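One protein chain omitted, others in place.
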Amino acid sequence: VVLEHVKAIVLAAGGSDEMRSSRPKVLHELAGRPILTHVLGALREAGIDSVALLAEGDVPKIAAAAGEGVRTLAGGFDAAAGLLADAEGDVLVVRADAPLVRPQTLEGMVRGLRERRADAVLLSACCDDPRGYARVTRDPEGRFRAVVEEADATEEQRKLPEVSPGAFAFRAAPLREALRTLKPSGFGAVLTAWAAAGRPIETARPADMVEVYVIRNRKDLVAATNFLRWRELERHLSAGVTVVDPSTTYIEADVQIGADTVIHPFCVIRAGVRIGSGCEVGPFAHLRGGSVLADGAEVGDFVELKNTRLGARSKAKHLSYLGDAVVGAGVNIGAGTITANYDGKTKNPTTIEDGAFTGCHTVLVAPVTMKKNSKTGAGAVVPRGQDVPEGTTVVGVPARPLGKRRGS
Amino acid sequence: VVLEHVKAIVLAAGGSDEMRSSRPKVLHELAGRPILTHVLGALREAGIDSVALLAEGDVPKIAAAAGEGVRTLAGGFDAAAGLLADAEGDVLVVRADAPLVRPQTLEGMVRGLRERRADAVLLSACCDDPRGYARVTRDPEGRFRAVVEEADATEEQRKLPEVSPGAFAFRAAPLREALRTLKPSGFGAVLTAWAAAGRPIETARPADMVEVYVIRNRKDLVAATNFLRWRELERHLSAGVTVVDPSTTYIEADVQIGADTVIHPFCVIRAGVRIGSGCEVGPFAHLRGGSVLADGAEVGDFVELKNTRLGARSKAKHLSYLGDAVVGAGVNIGAGTITANYDGKTKNPTTIEDGAFTGCHTVLVAPVTMKKNSKTGAGAVVPRGQDVPEGTTVVGVPARPLGKRRGS
Partner (left out) sequence: VVLEHVKAIVLAAGGSDEMRSSRPKVLHELAGRPILTHVLGALREAGIDSVALLAEGDVPKIAAAAGEGVRTLAGGFDAAAGLLADAEGDVLVVRADAPLVRPQTLEGMVRGLRERRADAVLLSACCDDPRGYARVTRDPEGRFRAVVEEADATEEQRKLPEVSPGAFAFRAAPLREALRTLKPSGFGAVLTAWAAAGRPIETARPADMVEVYVIRNRKDLVAATNFLRWRELERHLSAGVTVVDPSTTYIEADVQIGADTVIHPFCVIRAGVRIGSGCEVGPFAHLRGGSVLADGAEVGDFVELKNTRLGARSKAKHLSYLGDAVVGAGVNIGAGTITANYDGKTKNPTTIEDGAFTGCHTVLVAPVTMKKNSKTGAGAVVPRGQDVPEGTTVVGVPARPLGKRRGS
């Protein structure tokens, strides 16, 4: 744990929703995860484990997306005071719709509070187009003066380039006191009041200006997706992954890829996928959530893996769908192989053990197992539950062991 | 009808063809439609229904692409006079190879003619790189003086940033007179002569500079494709569609998509496709002309729909080809399902009624129908004309009802 004695309050409420959607804004997906989970992840990475989320609208759904480690409550800023009753140490306030902030920046805010003995630290950045953001005003000496909501800003203030994305660090005790006595309209107003009273307010700057980006509508979401996409691509390149043509590659957040793995163009790699070293992926591969490639595995073109583990040096090179499957090492998945994991009601598992080989256009009707070094012939349909014994080859529709066909 | 008493003349002739193609330039595709149809569509949207197209080269083919509502004639500028014999009201002249002009801009030109009591209105725009365009010259007071073709322009004139893309609005009567008496070399020359005579000429500016873009070669076509692609993507985003990563999404013109539908990366959605609300499309989906997705339908990866209707909440998630098919509601299309719609001679239809379910690697040899709630087993090949009865499951190659297999 990096940051102790810090309580985080995440505001998922308030702010206009211009998404034109029936879904709450913070539940829209960004790089494969709901928007709000990005800032929750940054808080977790910064070592903050006491997190409260204030939400409006479909609170149960938002709570489900936030997950178990987060205390989700109905309410907006007005509900924040109630969260501080027993808070000690420091409080970090962030917005759920500002997903690009990095853990290091959050740490820096708390460190600034502690090391510079400030009562509050405000995250701010200067940007070319400050529209849509609260502005930061300063006195002639450059000292923080106020956070001015855009709606309240004068024509002159709207031209100021420094914006506040609504992220603040406070000492808990004075914040609790301020919320009780000042009846402020928001956290920014606390800072403004404190600055007027001469209390010490510091500013933190993110390493990258995009960290203050707030998502309001679908175009913002697209821009944020693009930022994250390239941030992740650079991370993989730096780690020794060959991404042949990043501009035609879509990799979501929270993906692990080993060194010397090659990602060919036109791949979709979803959040949470794990890929080993020395693998080949794509072109035209779709690796969905829960998929794992062991070292040296190869997934070729027009292949989807969903919640599937592909063992070391195993290959699925063409036109295949593997869903809810565990595939061992040294397996060859023939072109056109499909695991029929869905029977119209539930999803069933498939197991393909080490050294197995599926012929082209094989269908494995789950649940079913191909034992070690077993084989299927081209066009075989292996029925549900009829496991293929070790070392055996089955052929036909439905598949039967070679030499034991119907009528023979 | 927005604009009454307007006759449009579309020039598809003249101008050098640098496409290096055996096809007429204006028949090359832009965002899924022949280049010339874009300006025809803008005229239609502006409410102009009297349209004459002057074409050279393969006139019958160009006429076919222009469609029935357009009177297509062989000839270039010289043939224009003949079109005005009985024209009343106003005349709008545009180029078939300048496809990005918007209906609003065309309306604005005619409105300018009428409201500002001008004899002609010229569309013009200032651009960084005016090369390839006729230039607009003005007198020291800024009044229009002349349209100068690039070939005729002096070194000095070539530096002028204001260009004329060859779009003009005229009053019909004086234009007819001018073409008869002035023997001009082009429509621009009429304006130049009138300006010299002190007649009132007005200028219209497009909302977006790209509207004046003229396509001369394949690189221009690529640039125009890019403009249109992003214009369409922004339109869909604004309408509440989630386009996960627009930079890896290819959506042509004239596509309708409902709110809260998600378009995943690497999709090709062709001109004219209709997608309902709450659908999921892609990644790696190819929706071709004539395809319709009802609300809540899902098309997954490596799936092509061609001239196919997919009913409400129906799903085709993996590795399938549905061509010339009508699919009802609540249908599950198993991975690897193919409608064999082509017998080497003609394309045949497939019908899949509500609640049907196809097993993986099913082939439906068209023409054929799967009745309500019928099923196929994995690897089934349903022969041509052998409809699957309501509620029945068929299996095998060729497919027979369960329990009625050959030999049993």
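Chains here go by letter, A and B, matching the order in which they are written, and residues are numbered from 1 within each.
Note that a contact is a pair of C-beta atoms (placed from the backbone, for glycine too) under 8 Å apart; a residue touches a chain by one contact, two chains touch by 3 or more.
Note that this is a predicted model, so its numbers are computed, not measured.
Novice: Out of B:71, B:117 or B:219, which is the one that touches the chain we can't see?
Specialist: B:219
Novice: Among B:21, B:154 or B:238, which one is in touch with the chain left out?
Specialist: Touches the omitted chain: B:21.
Novice: Out of A:139, A:152, A:234 or A:390, which touches the unshown chain?
Specialist: With A:139, A:152, A:234 or A:390 as choices, the missing chain is touched by A:234.
Novice: Considering the whole complex, which of A:209, A:223 or A:360 touches the chain not shown?
Specialist: A:360
Novice: Specify the residue from the set A:335, A:352 or A:388 that touches the hidden chain.
Specialist: A:335
Novice: Touching residues of chain B against the unshown chain: what are they?
Specialist: For chain B, the residues touching the absent chain are 19-23, 28-29, 217-219, 221-222, 225-226, 229, 247-248, 250, 266, 268, 284, 286, 302, 304, 319-321, 336, 338, 340, 342, 344, 361, 363, 365, 379, 381, 397, 406-407.
Novice: Residue-wise, where is chain A in contact with the chain that is not depicted?
Specialist: 234, 237-248, 259-260, 264-266, 283-284, 300-302, 318-319, 332, 334-336, 357, 359-361, 377-379, 395-397, 407
In this section, only the chains that are shown with their structure count from here on.
Novice: How many Å are there between the centre of chain A and the centre of chain B, using C-alpha atoms for each centre?
Specialist: 37
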